[in-house]
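In what follows, a single structure is set out as structure tokens and then discussed.
Every protein chain but one is kept in place in this view of the complex.
Up next, subunit A:
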């Protein structure tokens, strides 16, 4: 039994826990728990009021049950009751329960927040800390809304206890992370920065975390923290191991604080102030020096704490990337760790060196450790360490060591853990391509990859090798010869068959002169693999065969025999069957000339970013390919694969841009040559390269042709989805027509009428509004005698409108007959005040031509006016209440229409406000009042319109409780006179 004497033993709880532990089976445990839950439920429901102790005990039992992994759906109220207990342990258990079992019931949250509020105000530091811990543990938005404004005050108050400050700092940090918008910045920020100077190390430790988080969003506001952090760090680093008493951890002074300070400094560039910078560099050097001193203790805690600071220091040095001397020292230090007996240190050294490898200052220094790293890859017993070694080899690779690294990685691949094989394959493929001096090495490497780890060679990798071979005619003959040899192996991977099939189909003629690889030999070699392959590969091979008929007429009869075989022509797989039928027909119908044009060598692929690199990035998250992405490092890389012109190429295959990875600005893709003298569409499609989009409906030819080309993206894409989606999403509707505003204005003061009309279409509107709800009928009339097709009107909410106005539309028939009219009903709910009307987008096809039209839907904020009658006295009282300058909007404008009092009255009534007589002493003036009804709030509005007949001018004044509403109403209404 535990040896705790102090505190409160809750006997019942201990007994219950023992019972659970003694359960022999899961069933028994569940039975015991259900019994207990029933017991607790009845206790809570019973009429006898429970005393605090029992409540605490039962709540604690529920907590225990929950932590065992069972669901708890009651007890929250009892826990909340405990919060207001005056007994500390009861309160504490209440808070623990709330923190672990957060509940979104709003009534409960109100009660919880209330209890927290009381404790925060209690001035009892223990209670305050409990409350702060609870906020930090829950960290919900509701809590943020309730307390985010109070906590900064507690944090910087002069009389807050240290422990309260610590909790307040981290509590604020948690709230800021969850909802940054709720934490108000203000004068407290400056005082928070000064907590870095606090006497109490614990306060500094907590405050640094907060500052680090805040300064990421507002670096300028917190800039002063740099010098404070440096001087604090300097004091710690230079202190003797016992100076800091309890903040010294195994002879290391304040390791947590040091790490946090170094982390904070990584949010900024190197200090501009020379003195500060000097002091910081001194610190960094001291840390590096200390690493060379003999340890003060043999305990692993000592070395961990010390090295934690060292690694963070190295991170900062790498972050600055400006001190060659420090970078090289860091690298040497990590080099020592590479052979340390602690696995953890080897792991971290490999990881840290990866980032050093990308600095131009330390890249060379990192490279000197290549043998150690290769050795790690071979001998480390822990896969996660080997993974780091592979990452580092990848990062330190450049032209000088590429061959060595690639061959080591290939060797490792043979025994590598399954979990990391695919990643290694990708890395090898990328390095081989990037640093290939001659492409025969590249081809060898990729074929080796397929041979060693064929299952892990993804499509991206073998597509890429085909692209490169297709684009570089200097390697085509070699590639053909090599795949031919590779295919000789009795068991070769299916990916090898794919690559072999494609390359021989394109370039088999280059090796056909050698009797050992004569056309019939090539064919029978490929065909010997055919039956063991999947459908996709067999489909590819069929394409190879038809290409063979073109390349090697002597194989025609044999191949036609194969195509004609029942197993092809009547294959259950429709793709294979189709190819067999079509290729067979093509080979018998087309003349040699046509066949030669149709099956001409593939044009070069347009350059694009290597899809392999993209895949690796996806696998590893951003920054993974950094070593390669980053043109900055690798000054030696003005290399063959870089900007320099590639090996000569002929006219028939225009120069592939040399940078195959697309790392540097790739030249615009070379347009494939159009075949000369070939007039028919079929040929066009054939020769137009992978970028060609068939412009006609999918004929069978196009469907399969698109498959012939292994585009790096899914080769099936074209087949599956021949045309771009016909129905563009709502986001790509056009802008409203130019007269939309004018049309909208006509409806500000009226609800019915014709909204729009042109030669084809008329749109009529009838609408009614009550409170914050409205219903609108739109009538679409087809003015022509031809049916509209795909008729689809829809309502779009630009910007934030979605949250302000809800519009529900009913679907309408997709066809509108000539001369007919369809009706659409819209239900509208105003959620809160809004400024922009929703848009109405109407699309349809008229005689095959798509038509589209965007209008502004006549729903303006004044539609939700409820007129309010009031006496003059009330009016003026309210008018005065709304006297803040921002509550008023005023406009003086020229009359656009004859100034007729009756018309004006009608318009004001149509606008929605009540007209109040006998308010304005001048009977010529108009006064109105109304309330705008929205779901979230009501906005009271008062208005006054003063016509000046002589000057033909009006003065309009609006006062409402919301500034934007005043302005908006004023603008809407002023347009009407």
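Here is the rule we use: a residue touches a chain if its C-beta (ideal position, glycine included) is under 8 Å from a C-beta of that chain, and two chains touch if they have at least 3 such contacts; residues count from 1.
To be clear about the criterion, contacts and distances are computed from a predicted model.
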Undisplayed chain, where the name is taken from the UniProt record, one of "Protein transport protein Sec24C", "Cytoplasmic dynein 2 intermediate chain 2", "Mitochondrial pyruvate carrier" or "AP complex subunit sigma": "AP complex subunit sigma"
Considering the complete complex, of A:147, A:222 or A:311, the missing chain is touched by A:311
Touching the absent chain in the whole complex: find that residue among A:220, A:246 or A:902. A:246
With the full complex in mind, choose from A:115, A:173, A:461 or A:970 the residue touching the hidden chain. A:173
The one of A:54, A:113 or A:209 in touch with the missing chain is A:209
Which candidate, A:58, A:347, A:394 or A:791, sits in contact with the chain we can't see? A:347
Tell me where the left-out chain touches subunit A, residue by residue. 1-4, 6-8, 14, 17, 21, 60, 63-64, 67, 69, 71, 86-89, 92-93, 96, 100, 126, 129, 132-133, 136-137, 139-140, 163, 166-167, 170-171, 173-174, 177-178, 201-202, 205-206, 209, 246-247, 249, 254-257, 259-260, 263, 266, 301, 304-305, 307-308, 311-312, 315, 343-344, 346-348, 381-382, 384-385, 387, 621
